[in-house]
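Left out: one protein chain. Kept in place: all the others.
After this line comes subunit A, so read on.
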């Protein structure tokens, strides 16, 4: 019996080497692509820098031109700013003051004819002190009830306090009244 045995004398293929070559090929393609990309990006960035530089210089020129034109009008600017600062101060001063005219006008108007003023003082803190005289007890009573409704119905006067009622020899009554102004109510007007 004869047996034939075949022997392969060729080198066995190196599978690892083939894989490395394949990966190497892919990597070199990627490397060249990245190199190309770098060249494109670098050229683009260089062009953009040049463009921005030109644009910046032209804007700078325009700004310098505008600055010079504004400097020529410095006098009118100084006048405008000085006026503005003074107007601003006037506004602040007016805001901080009590509207005395409105306050006194209001007090003069709400006072019944049967009541006469002797003294009024209006302090900077908004406290009003009045010394009044009523011709009769009825007038005094009306006045006190008027004051209480003023406190309840209107917001202009607060803490109305009638004190030291004294009777004079002619039948008249003296009454001292103090109250606090609601400044906000007067500033609204």
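Throughout what follows, contacts are C-beta pairs under 8 Å (C-beta built on N, C-alpha and C of every residue); 3 or more make two chains touch, one makes a residue touch a chain; residues count from 1.
In the analysis below, contacts and distances are computed from a predicted model.
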In UniProt, out of "ABC transporter permease", "PPM-type phosphatase domain-containing protein", "Stage III sporulation protein AA" or "Pilus assembly protein PilO", the chain dropped from the view is recorded as "Pilus assembly protein PilO"
Contact with the hidden chain only, please: which subunit A residues? 17, 20-21, 23-25, 27-28, 30-32, 34-35, 38, 41-42, 45-46, 48-49, 52-53, 55-56, 59-60, 62-63, 66-67, 69-71, 73-94, 97-98, 100-101, 104-105, 108, 116-124
